[in-house]
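Structure incoming, see below.
Missing here is one protein chain; the remaining ones are kept as they sit in the complex.
Chain naming follows the written order as A, B, C, D, E and F, and within any one chain the residues start at number 1.
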Amino acid sequence: MKVVPLGSRLLIKPYEEEKRTSGGIVLPDAAKEKQMTAKVIAVGEKVEDIDVKENDKVLYSKYSGTEIKIDDEDYIIIDQDDILAKIEG
Amino acid sequence: MKVVPLGSRLLIKPYEEEKRTSGGIVLPDAAKEKQMTAKVIAVGEKVEDIDVKENDKVLYSKYSGTEIKIDDEDYIIIDQDDILAKIEG
Amino acid sequence: MKVVPLGSRLLIKPYEEEKRTSGGIVLPDAAKEKQMTAKVIAVGEKVEDIDVKENDKVLYSKYSGTEIKIDDEDYIIIDQDDILAKIEG
Amino acid sequence: MKVVPLGSRLLIKPYEEEKRTSGGIVLPDAAKEKQMTAKVIAVGEKVEDIDVKENDKVLYSKYSGTEIKIDDEDYIIIDQDDILAKIEG
Amino acid sequence: MKVVPLGSRLLIKPYEEEKRTSGGIVLPDAAKEKQMTAKVIAVGEKVEDIDVKENDKVLYSKYSGTEIKIDDEDYIIIDQDDILAKIEG
Amino acid sequence: MKVVPLGSRLLIKPYEEEKRTSGGIVLPDAAKEKQMTAKVIAVGEKVEDIDVKENDKVLYSKYSGTEIKIDDEDYIIIDQDDILAKIEG
Partner (left out) sequence: MKVVPLGSRLLIKPYEEEKRTSGGIVLPDAAKEKQMTAKVIAVGEKVEDIDVKENDKVLYSKYSGTEIKIDDEDYIIIDQDDILAKIEG
């Protein structure tokens, strides 16, 4: 199954290095911040304001976009305006 | 009876694989998420920002659009801006 | 008396198949939904985004437009943006 | 004294067929609805979206515009967007 | 001292025929309405939507603009959009 | 140290004729009104809607802009839209 983002949207996959504990244990801030980085999976045809491509690592705006599940993995469909920066190196 | 969406709207038919129980039993999250996928039935003449056509399977934004009933089946009339992605394969 | 909608507005006449009971009896959902269909009576000169003409049957957005009474019958003056779809056949 | 509406505004005079009782007696709905019709007294120079002229009878949107008194009579200065329809015949 | 309104603003001087009582006595409506008329003192260079000039008597929208005091007299700096009409004769 | 306002902003210095008392004593209205006049210190490159230059005395909109301190003196960085008028003479 392939999800093709439409218009000015992108499909991104948040990095999951940190573990979310299921019993309600609060993680330190450092761990939570990691959740704002994601890998670009697909770029919509009308994404013209930002220069990103597949596999780029990006920083995105918290609480933006729509979370979806593909093959039991978490992804986000997000507008180009909510991608803040590209992370290189 | 045929419903022709006007302007930048589409007529979509949500997939109904999951069963809604009538006695108030809450379904698991996985089932509820399915409700955000739909088949495109008709595309308005001014839909220009997204590239979808009849029979495409799409992902749409929850709580958007207007629910209608045609021949006792549920459909949604929805603006192109609320179609998030196309699902292929 | 003739009412000519101005700008991008239309004059529509809601279908009244269902009966509203005066004693406060609640009608089933199916009946209420019918109220969202209307016949187009007149089209304003600046209606350009949607392709409808007199006598078309349309679906309109609930709670939109302004209700008026002409010769004791109910009509709605409504903007083209609130006409969702055309119903054919 | 002459009031010349500016920009995209019109000066209209609501029809006053119904009587407002001063002692707090509520009038039937039919009477209240009449208050939404008015005669066009003057049309601002930038009124371009609607086709109305002096002496036209129009239907206007309730609660819009600014009420003013000229020679002890009630008038409304109202934007063209709040004129819904022209009434003919 | 001369105050030159900037952009699309005007400097107007409200007519002060009515007296405001300092002890909290409420004035009749007729008196209060007069406060919405003003004389145009100066017109900003970008006032292009309305056709008014110095010394014109205008009707302005209540609660709009910024009240200022010049040589102990009250004036208002107001945007052209809040000037409703010109009063002639 | 020099502060260069960016875009459509200006750097202004409010006149300080009136004294603010540090012990919470309320000043009369006349004194407070003075705070709305300022001298223009610098004009951003994209200030195009209003015709002001360095050393002009202007009237600005209360509560707008961002207060900053340069060499222990109070300044305001303010958008051109919040400069109401120029004061001459």
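Throughout what follows, a contact is a pair of C-beta atoms (placed from the backbone, for glycine too) under 8 Å apart; a residue touches a chain by one contact, two chains touch by 3 or more.
Since we're looking at a predicted model, the values are computed, not measured.
Taking the whole complex into account, chain F touches the unshown chain at residues 1-7, 9, 11, 45-46, 66, 68-69, 77. By the touch criterion stated above, the residues of chain A touching the omitted chain are 30, 33, 36, 49-52, 58-59, 61-62, 80-81, 83-89.
In this text, only the chains that are shown with their structure count from here on.
In terms of their C-alpha centroids, the spacing between chain A and chain B amounts to 24 Å. Contacts between chains trace an open chain of neighbours here, each touching only the next in line.
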